[in-house]
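Of the protein chains in this complex, all but one are displayed in their positions.
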Amino acid sequence: MSEVKVGIIGYGYWGPNLTRNFYEIPSASLVAIADSSDDRLKQAASKYPHVTVKHDYRELFELGLDAVVVATPPLTHYRIAKDCLEHNLHVLVEKPITLKSEDAKALVELADSRGLTLMVGHTFVYNSAVRALKNYIDSGELGEIYYLDTARLNLGLFQRDSNVLWDLAPHDISILLYLLGKKPVSISAQGTASVFKGIHDVAYLNMTFPNNVPAYIHVSWLDPCKVRRITVVGSKKMAVYNDIEAEHKIKIYDKGVDAPPPYTDGDFGEFQCSYRSGDITIPNIRFAEPLRQECQHFVDSILNHTVPVSSGTDGLEVVRIIEAAQYSMLNGQTQEVLKW
Amino acid sequence: MSEVKVGIIGYGYWGPNLTRNFYEIPSASLVAIADSSDDRLKQAASKYPHVTVKHDYRELFELGLDAVVVATPPLTHYRIAKDCLEHNLHVLVEKPITLKSEDAKALVELADSRGLTLMVGHTFVYNSAVRALKNYIDSGELGEIYYLDTARLNLGLFQRDSNVLWDLAPHDISILLYLLGKKPVSISAQGTASVFKGIHDVAYLNMTFPNNVPAYIHVSWLDPCKVRRITVVGSKKMAVYNDIEAEHKIKIYDKGVDAPPPYTDGDFGEFQCSYRSGDITIPNIRFAEPLRQECQHFVDSILNHTVPVSSGTDGLEVVRIIEAAQYSMLNGQTQEVLKW
Amino acid sequence: MSEVKVGIIGYGYWGPNLTRNFYEIPSASLVAIADSSDDRLKQAASKYPHVTVKHDYRELFELGLDAVVVATPPLTHYRIAKDCLEHNLHVLVEKPITLKSEDAKALVELADSRGLTLMVGHTFVYNSAVRALKNYIDSGELGEIYYLDTARLNLGLFQRDSNVLWDLAPHDISILLYLLGKKPVSISAQGTASVFKGIHDVAYLNMTFPNNVPAYIHVSWLDPCKVRRITVVGSKKMAVYNDIEAEHKIKIYDKGVDAPPPYTDGDFGEFQCSYRSGDITIPNIRFAEPLRQECQHFVDSILNHTVPVSSGTDGLEVVRIIEAAQYSMLNGQTQEVLKW
Partner (left out) sequence: MSEVKVGIIGYGYWGPNLTRNFYEIPSASLVAIADSSDDRLKQAASKYPHVTVKHDYRELFELGLDAVVVATPPLTHYRIAKDCLEHNLHVLVEKPITLKSEDAKALVELADSRGLTLMVGHTFVYNSAVRALKNYIDSGELGEIYYLDTARLNLGLFQRDSNVLWDLAPHDISILLYLLGKKPVSISAQGTASVFKGIHDVAYLNMTFPNNVPAYIHVSWLDPCKVRRITVVGSKKMAVYNDIEAEHKIKIYDKGVDAPPPYTDGDFGEFQCSYRSGDITIPNIRFAEPLRQECQHFVDSILNHTVPVSSGTDGLEVVRIIEAAQYSMLNGQTQEVLKW
């Protein structure tokens, strides 16, 4: 196979963006689009006159596709992705991969058993700034990682039957898992349902990663300011990724505190830290559209039989973490320890 | 009495600022300064040649003072303040008033029994921006208060035998108590000791005020950016107080979400919020040095026999809250309910 | 006519944006695209398969079009626009309308004599923020206008045979003419050709409008920071339009200085101004894509036989001003007085 024949399922809010990207990728061929809405199908047909459009996604099974992209509402992800895998199609599902971890696990096992690529749309792990941040961590330039703190705030679009955790936290959790290359060992969360009873609009998560590295996540649908920020504090340097900045998204601070030597012979009374406050560097990061990178990566993973960076297993991890966070948030704020 | 004779105890980091203010207040007379350090006494004597300087604060008891200001290390607050009250002096103590709530309670009772003014140096409640913020809340302009969120971050000065909670959180807790005019009903806290074992340098507090109004506090000695921010989210408007801004410290956002009516007859499928995103206003706030306001208020409270805005009882509240937060932070992150 | 049949001439840098907008406007019908480059024609054909594509713009004359959009290099504007007008087509030309004022004048006269709509692509006069700014001026809310100051800076794309004046100043000049509704009475300019001999990359213009209202324009291809700012200082209030801001583009400052009364009887020694420094307001401006507004306005002007807001005459004004500024910049920095 030198070209992947792709079908899009769901042409609502995000589907058109995915469609445009697959349309423009040379090693992919956009064959068909399915959506239950007449209006949206008409829009799709007008923009892509040579592409087949269908009301029922199951009609796509007869078109000789290699892969599908599932961009339908989260509640339907499991059912549709399962159906597609069972029809031997490679699948890219939007985040969150499912709304239950057992469903995500079933999808992962199904894809494995059939040798199919299952990928989840954690777009931020294809973002140049996040990749640069990971390089700073992995290269040791930041030193030992002390902790991470993230915020994703705005006056957000409230959704019935969902909450701010399921809507925004998958971004930050997938970024943290990617940056650290590890799973958390424990999670707790607290939150508030201010506007609508039972729909949490503000949440604070606290995850502990191996070696006692904590990470704090703040997500909100109810903040006057738009904030999308990740702070990584290391023993040598500190990094801030501010996604709101048009150009200067990453700042590296040569700042830190050095502890005194543990045994200062005969001088127990002294407590002298030394503080460093050196230059700040704003690296020039060559930006590429993250969604394009993601779509290209899906195609490449299929063609090269390689595991994607945001695999089904990564999607499963994120769902398990949100499940645990939600449980903690709703049941007395107590701490939850995950046994994976 | 038409003038309050004042002595300063402690001429270290903060003492010189208090001294300068009492020196310049017409209704106060700066009579004496005590400090255990020769160097600092010399500095004080050179700057204020007409003022008596003493090594031992107890020597101030023979100078006919009306009041003292205690600006010594927190560990000594209780002992010195008690001694001064027992010598019938009005007392202004720096924050935190004591390191144990039982000590603070004893001071409050002692002052009450002797009819003396006991005040704590919660400077922010004398800050014009905080006062303006309280006006926005009390006037109803923000509507029902949904929640508050504060952050006070920087590369801070680590202290042996203390932590970031005791150092920074008194500011935010005293502001919240002042803004809401209420005590919290529960508290939990989480934190990290990254650099020095046992000395927490990052902490997140979660307080619940009556009517389920939550407040979140983030304090850090280990952040690359200097942040001092308070966000108040109301049902009608939202306010942000950014103390780092040189001029435009308060922004009022005419933003909000309105829930749909609870029963929308016959149309269960719809979930339509209406969003407001109106003008932002940056009010011009006439700034007065908060410390000057505080010192003047101490003098006025003595002369007028009135209870100060930051009374000993307020100091006690803050200590109780930090004690509870510290307990929560160190014992399994579980939630603490305070019974006052 | 209920629908305008449109052809696009030039599918290079800006043409695709114009094409997309006319494609999406219901009262327009995108019929044909002409470009001399095979590659670009192929791109156009692939994106708009039902649209006729041609190498030579003159082939468009046989397709029954009502109007054309000229988005070719500035050097060709006059020749192509003239040809199209002579073929009885309504014409929208990109800015600058021509490179010589006599050519612009000829186009205006030709369009007038044939009753055709001639419009120039001064996009900023269709920008919501600029329109809001004009409302603040026209309503008198800013008071008497004292002066205006604009800056449009960046590391820009150098062009052979052009300079920063012709590239960037048309934006600011067209905005100023629109805001004030008047023509300047005099102009001077100074500039620098730092990188390439003879190609000015930095320029400062000084225009005087009637009633001695000055306006200063700073344009640069050689600045490390991206700046797009317009300041309007009035006797009552001041306004800043910062186009770089993602959301808060306009700020209204209730600031000013009031002169003392001219005769302060018997007290010649005093000079007391009173300063106002009140609130700052950031109005919420509903944003609509300016280019869409522009394209729709072209179509509406044709259908309704009305003069467009950015008419050929406006294009001519801007060219005359740039000609004068360039003359001033190159000939001893002396001031030029325009006689219109």
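By letter and in written order, the chains are A, B and C; residue numbering begins at 1 in each of them.
Note that in this section contacts are C-beta pairs under 8 Å (C-beta built on N, C-alpha and C of every residue); 3 or more make two chains touch, one makes a residue touch a chain.
All values reported here derive from a predicted model rather than from experimental measurement.
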Residue of C:F61, C:Y204 or C:Y327 touching the missing chain in the full complex: C:Y204
Which residue of C:S46, C:N88, C:N135 or C:S277 touches the chain not shown here: C:S277
Touching residues (missing chain, whole complex) on subunit C: 146-147, 149, 155, 157-160, 188, 190, 192, 194-196, 202, 204, 206, 214, 216, 218, 221-225, 231, 233, 235, 238-240, 251, 253, 255-257, 259, 271, 273, 275, 277, 332-335
Contact footprint on subunit A, counting only the chain that is left out: 248, 254, 277-284
Touching residues on subunit B - with respect to the absent chain: 49-50, 226, 244, 246-247
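Keep this in mind: only the chains that are shown with their structure count from here on.
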Chain located farthest away, centre of subunit C as origin (C-alpha): B
Whole-Å separation of chain centres (CA-atom averages), subunit A against subunit C: 42
Separation of subunit B from subunit C, taking each centre as the mean of its C-alpha atoms, in whole Å: 53
Contacts with two or more other chains, residues of subunit C listed in rising order: none
